[in-house]
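Read the structure below first, then the notes.
Removed: one protein chain of the complex. Kept in place: all other protein chains.
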Amino acid sequence: MVDLIKRAKELIETSAVKVVIGYEQGTGNKTRALFVEKAEDAGKLIFDSRCVQNLAVYITKKEIKEKGKMAIAATLPVMRSIIQLASEFQVNDNNLLVLGITAESKLIEFANLVEVETFVHQYQIEIDVRNKEMLDKLGKMTQAERWKFWIDELAPCFKCYACRAACPMCYCHRCTVDFNQPQWIPVPSHELGNLEWHIMRAIHLTGRCIDCDACYNACPLSIPINLLTKKMLEDAKEHFGGYQPSLKGDHLMSTYKPDDKENFIH
Amino acid sequence: MNIDKRLVRKDSLEKLFDILKQNSKKIYAPFLKNGKTTFRDAESFAGISTGHIQTSESSKDIAFPRAEKILDYSKSKEGLSVKGIDLKNLPGVILWGVRPCDAVGIGELSSIFNWDYKDEIYNNRLSQVTVFGFSCNKSDEYCFCTSVGGNPGNTAGSDILFTCMGEDGDYLAEILTEKGMTVVSIAPDLFEKSETDEKEKFLAVVPVRFNHKEISEKLDKFFESKEWIDQSLRCLGCGACAYVCPTCACFDIQDEAHGKSGSRIRCWDSCGFSHFTLHTSGHNPRDVQSARWRQRIMHKFSYMPERLSVYGCTGCGRCSRACPVDMNILENLISIQEVTL
Partner (left out) sequence: MMDNLYMPYPMRIERITYEAPGVKTFMLKFVNEADQDKFSYRAGQFGEYSVYGVGESTFCIASTPTRKGYIECTFRQTGKVTNALSGCEEGSIIGFRGPYGNVFPIDEWKGKSLLFIAGGIALPPMRCVIWNALDLRENFKDVTIIYGARTVKDLVYKDELKDWELRKDVKLVTTVDPGGESPDWSGEIGFVPTIVEKIAPSSKDTIAIVCGPPVMIKYTFPVLAKLGFADENIYTTLENRMKCGFGKCGRCNVGKLYVCKDGPVFSLAQLKELPDEY
């Protein structure tokens, strides 16, 4: 990605930014995050269809943030995460420059986050076909069948929290599971501990998740936990007309309006 | 010392499985699920995976479960009653299909649990386990057992080591311990005598990538190096590497109360988590990820060899495969070896 490399080099050489976050070749056929701090390292930047890790997870990481202004190579999901993070006051124009990468692998440099938002709002968040089919299949099960499905799927989970670590929205310095007065979520990875963790995380992500699948990609056991967050997306669409990350919008789950539907309260 | 070698015909494996099941043994074997191979309770032979290079997680669950009760208590008007866990009546378990790098890891894990104080909960569980190792016919770029003193046909840690001799071939079974002999005595017809010298040629070739003695020595002077920061920039501080590792043993102890009774549970923990060393006062001795990453490497390659005389790594490569951000331990160790101090 010649444009990206050239621009990254310029940004570092002129000290416009202190670090450029992008992708590089990893082990075997994997790609991984690259932090370019010296102009000569810009040549390692790559971009292709394998680059799906959501890099926005790094813009709230203190070891990266404290380097100074960051630039980030951002595909559409990454841009969505950035706007959501900005709306939650985690990042702003002063500390982040977005180097957008379109679906056609073209580089767009955005002057500010408002321009990123305009770009992002051209596209709706759509659940992919394969997972949509799985959600429909789950929807057609009885409650007992669905419960059994999830108990079985979550049984191998050992609560490594890779899903949390990889998710750009899970930036809380002290996660709910880290509280012990009271111990909201049991620590051990037994049936209840696993269930409560994943259910709680899905609910904390409702209205914030932008469906990047970072959680599923991160899971060392390939447990399809992204089905939970996708279902919340579907529910949000059904009950609230869906949502988009917005710099100045209302947050779905933390905004109360007097005319909110209450027909789900039984 | 001459190892007891037997020939097990390829069709005999299923027969062996069935006989062991009839003898009320639980069998843990690798199965494919969601694209990943993991150890499951095997009800039948069908579906046991053999074509995989390595399972996603290690088999340490068998003696060091991810969550286990270590005592139960209950409060009543008679007072407080606390009971330990009775592990005397555990069923025998066959750990079927572990790779030599996992089998060797059992020894390393046991060193931690028997260092000075003997952890009888762990020892009791392990005493019920018979390990069926299966040599590696192939390896990938993540494997580095030969760099840490192992090899794809290593007998250490197994009770019986099976080596498949050729594609779709019969198995060489090396009977290594009394537990292994006990299995043979349950199904003697399936274990024919063998004098074969052919094992090496069926094993995977795993090139040595670094000198572990050199690395252990270098690490003594490496503590302040900037290399730790560079290596760990993309690390997100999850516990995936520690949890899939056969020799990681860090644990937490949690009490769970249900009304007037409850239990104390030991469960896995990871030195990579940001709160692992956090004091109640708020002071955190390792409050940056580079310090935690450094602890992982130093503990495995410097502290453990020094204190326990065992390596904290078997070269299975699981941590690198499991890591969501491609922290490749082999790459990092080679990089440490190459850096000039």
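Should a chain be cited, it is by its letter among A and B, assigned in written order, with residues numbered from 1 in that chain.
The rule we apply is simple: a contact is a pair of C-beta atoms (placed from the backbone, for glycine too) under 8 Å apart; a residue touches a chain by one contact, two chains touch by 3 or more.
Owing to the predicted nature of the structure, the values given are computational and were not obtained by experimental measurement.
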*With the full complex in mind, choose from B:V82, B:V208 or B:V339 the residue touching the hidden chain.*
B:V82
*Have a look at B:L32, B:I53 or B:A291 and name the one touching the chain we're not showing.*
B:A291
*In the complete assembly, which of B:I112, B:C143, B:L190 or B:I336 touches the absent chain?*
B:I112
*For the full complex, which residue in B:K5, B:K199, B:K218 or B:H299 touches the chain that was left out?*
B:H299
*So that we can see where the missing chain sits, which residues of subunit A does it touch?*
180-181, 183
_Take the complete complex as the reference. Which residues in subunit B touch the chain that isn't displayed?_
70-71, 73, 75, 79-80, 82, 84-88, 112-113, 115-121, 124, 223, 249-257, 262, 264, 266, 269, 271, 276-281, 283, 285-286, 291, 295, 298-299, 302-303, 306-307
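As a convention for this text, only the chains that are shown with their structure count from here on.
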_With centres defined as the mean C-alpha position, give me the subunit A-subunit B separation in Å._
32
_Residues on subunit B engaged by subunit A in the complex (per definition of touch)_ = 33-36, 38, 56-57, 66-67, 140-142, 229, 233-234, 236-240, 242-244, 252, 254, 256, 265, 267-268, 270, 273, 275, 288-290, 320-322, 324-326, 328, 331
*How about subunit A: which of its residues touch subunit B in the complex?*
26-28, 30-33, 35, 53, 57-58, 61-64, 156, 158-162, 164-166, 178, 183, 186-190, 193, 217-224
